[in-house]
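Quick notes on the structure that follows.
Removed from the display is one protein chain of the complex; every other protein chain stays in position.
Letters are used for the chains, namely A and B, taken in the order the chains are written, and counting of residues starts over at 1 for each.
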Amino acid sequence: MVPEYGLWLPPDISTHGYQVDRLINVLHWFMALLFVGWGIFFTYCLFKFRARTGHRANYELPNAKISKWAEVAVAGFEVVLLFGLALPVWSQVKSDFPTDEDNPLRIRVIGEQFAWNFHYAGPDGIHGRTSPELMKADNLIGLDMSDPDAADDLVTNNWMHIPKNKKIVCDVSTKDVIHSFWIPVLRVKQDAIPGMSIPVWFEATEHGDKFQVACAQLCGNNHYTMKGDLTIYESEETFNEWYESMAGDGEDEEEEEE
Amino acid sequence: MSTDHHHNPGFIAKYVFSVDHKVIGIQYAVTALLFLFFGFCLMMMMRFQLAYPGEEIPVIGGLLAGALDPDTGGFLHNLAASLVSSDGFLLPEGYNVLGAMHGTIMVFLGVVPLAVGGFGNYVMPLQIGAPDMAFPKLNMASYWVFLAGGIVMLVSFFLPQGAAQSGWTSYPPLSVISPGQTMWLIGMVLLITSSLLGSVNFIVTIIHLRAEGLSFFRLPFFVWAQFVTAFLLLLAFPPLEAAGVLQLMDRVAGTSFFMPTGLVVANEVLNVAGEGNPLLWQHLFWFLAHPEVYVLILPALGIVAEVIANNTRKPLWGYRSMVYSTIFLGFMSFIVWAHHMFMTGMGETMSIFFQTTTMIISVPSVIILTALVISLWGSSIRFTVPMLFALSFLPMFAIGGLTGLPLGLAAADIHLHDTYYVIGHFHYVVAPGTLMALFAGIYYWYPKATGRKMNTMLGHMHFWGSFIFLNAVFMPMFFQGMAGVSRRLYDQTLYYHGDAVQSLTRMSSWGAWCLGIAQIPFIINFFASLWMGKKANDNPWEATTLEWSTPTPPPHGNFTTVPVVVCGPYEYSPPDKPDGFTPQMTANA
Partner (left out) sequence: MSVAEIKYIDKPHPITGLTNGKLGIWLFLASEVMLFGALFSSLILLRVGSSDWPHGKNILDVPLATLNTIILITSSVTMVMAWASLKMDRFDKFKLYMGATIALSCAFLVIKFFEYSPKFSHYEAFLKPAAVSKYEDHLTGKASISGHIEKQTDDEIVFKPDTPKGDHGADHGAEHDGHAEHAEITIDRADIHRLTSFGPWHSNFLGIYFTMTGLHGLHIIGGIVVNAWLLFPGSVMFRKERERFEGRVECAGLYWHFVDLVWIFLFPTLYLL
């Protein structure tokens, strides 16, 4: 799929994104309605009550019951928005994490100035141990190759690969400063906070390779270059083919990707 | 002190180290206007890079690149080296310097000093019938400490490490490892100290020095706004000061309050103790910075209320509910701060709390705005220049407020957080909003302060230019944000979604430059009217509040007779004088 980007929300290819979009759209209709209604009243007042000969201000204050009702209605609508639309989405995104039954693909996402690293666990499903001391130019995430779990791991730099129609859980962390893991088309955003690893999940519904991962939080001079490509495979099989083709090269995989 | 008002001070004591609140107010206002202009210039440079990434900045780029010549050396060289490359491009770090300093200068050195230091100092004691602030010398100290803070910020541009470049929010660890931040922190500590001294002074003045008969519910709304603002400054700023001290320790004493264990920068493990928490800064920072939003907006609402009441020639509708709303806003603003942090991995319970408080805080804002609009009903609107600015504030603030709704909901924040939508939102509140109100205030009180009126035609040119171009600058940002463009990007065209809306960026930039041109009539008007403006009498706007019952300009001690207040603040077109007004004050010799 080649997404088309325009003036409103970017295309959405995630399972949960439609709810975010619906919330944003409903809100904006509500805001537009409120603003236009308010604007008509405002403009009418400006015209009707302009100073002119024979017109005089009225000292008595209008008994504006309407305003009270309008305020109550606005407050009521906000309650509906909050509890009806906003909280359920947030709760789904934050709490309803895929369980083991869903067999999600877990990827560690490690931000650094100014790149995103993606750490795949490989067939064993266990990420190899990493340590800050080992983080060097040829081992960006400090993967400890003496750990048997690391043998089948794969690290890619600025290029994320995922299959579609599969739940993905990303554990977002960072080596240095705060970054924010941001995939517009998947409606995924999570700050990467130093010292923490924060999980976020999503599921893509389209495949293609014209997608990007961005950084949403100022992270230094070249913050603007901190973008990765995102390739979404049509199926788990094609994803696995890619994985094997990469992992087959042995321990030098990180360099391959750079 | 009381004795200072009697003898005749020399020039320096009268205009430079003055203890007269009116002189200090003018000092604040002029300094703040200069800083606003400076901050605006920084932004115009940024806008060029955004609109035409990788092109040489016209004129300034060449000039700065010239200063890069190794022979130049010194301060100018430092300035140029932190901003531009040898061929006159803006460097990415230069862009970050401009961004961080634009935000800092506009908020802490521009809008707040103008709204609180300038208008608050000049107008508030007059409006409550006081001869001066409660502590005149402390007042002078506030100004000079503020100026010192401003100078520290300015000097930082000319030092080898350049000015701060981690955004006005200064999130660690970036701010701890970036150059230039130390001067920023020192400057901030000075500015905060100045605010604290000022707010103590404001509160004591308002509580103790009101004229006889001026009960709290006879106070002009402007005074109420300043009162609540002073409390916000008093209680919200100290945590930022604490945070600033902690960050300063991280930078100069090698502590690691905001640095967790195992940070790796450029493939080297940082040699610090670790175990710190970067989110601690964000909590302390936003605990200030959210009330700070109301520090920016409340004085503006106060000015707008004064101007609207005066030019509609009728009392404000819902004065009491506006006062209660303002107090409520003040309280609530202390418990919404974490809505800036939904994307930091906040749990569900905490996010529900902060989403709810955020929705609640929108209610008093709606009440105030509604009251101001209903005040137009049954009025007789004089479209004077200050009134035009005050009226335009209403829809602009409405847009700013409404667009805050999606940002207050965590789920919508997933898409909108840290995008241009946020930039559009808060700029609508402070630029087309607060700034327009501040202009209204300048046009409104200029005759009182100088004895001359500003020119109406230039005022109209200034108004329409500003109104149109402010919208041209900020309206496109909502659409950029919708498209998903992150804020603080040096070049958004690298992204598919950014490149698609690059035309909006250009529109915004051209809007900004035209906005710059639209300020020329104001600058001419501001200075030329000092000599050429029409002479103003004591009460040129036929206003009721106390400041208009003093001579123009007011003398030392403000009032020629002891003021006694006999009625509420907005007795326009009362039944006994349908074409006139009842001033709040009667003379009591």
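The rule is short, and it goes like this: a contact is a pair of C-beta atoms (placed from the backbone, for glycine too) under 8 Å apart; a residue touches a chain by one contact, two chains touch by 3 or more.
Bear in mind that the values here come from a model prediction, so they are computed numbers and not experimental data.
Q: What shown chains does the left-out chain touch?
A: B
Q: Which listed residue (B:Val16, B:Ile151 or B:Val245) would be found touching the missing chain in the intact complex?
A: Selected residue, touching the omitted chain: B:Val245.
Q: Can you tell me which of B:Lys14, B:Arg382 or B:His556 touches the chain that was removed from the display?
A: Result: among the candidates, B:His556 touches the missing chain.
Q: Consider the whole complex, including the chain that is not shown, and state which of B:Pro160, B:Gly254 or B:Pro578 touches that chain.
A: B:Gly254
Q: Which of B:Ala51, B:Ala163 or B:Leu196 touches the chain that is not shown?
A: From the options B:Ala51, B:Ala163 or B:Leu196, the contact with the absent chain belongs to B:Leu196.
Q: Can you work out which residue in B:Val272, B:Ile524 or B:Val566 touches the chain that's missing from view?
A: B:Val272
Q: If the hidden chain were put back, which residues of subunit B would touch it?
A: Against the left-out chain, subunit B lists 1-2, 5-6, 130-132, 134-136, 138, 196, 199-201, 203-204, 207-209, 234-239, 241-243, 245-246, 249, 253-257, 271-273, 275-277, 280, 284, 287, 556-562.
Everything that follows uses one rule, which is that only the chains that are shown with their structure count from here on.
Q: Using the touch definition from the top, list the residues of subunit B that touch subunit A in their complex.
A: By the definition above, subunit B touches subunit A via 91-93, 96, 99, 165-167, 171-174, 177-178, 259-267, 269, 276-279, 312-315, 317-318, 343-345, 347-348, 351-352, 355-356, 359, 362-363, 366-367, 370-371, 373-374, 376-383, 391, 394-395, 398-399, 402-403, 405-406, 409-419, 479, 482-484, 486-492, 494-497, 499-501, 504, 572-575, 578-579.
Q: Which bits of subunit A are touching subunit B when the two form their complex?
A: Residues 3, 5-10, 19-21, 23-24, 27-28, 31, 34-35, 38-39, 41-42, 45-46, 49-52, 55-62, 64, 67, 70-71, 74-75, 78-79, 81-82, 85-87, 89-91, 93-95, 112-113, 131-133, 135-137, 142, 175-178, 180, 182, 184, 187-191, 193-196, 198, 210-212, 214-225, 227 of subunit A touch subunit B in their complex.
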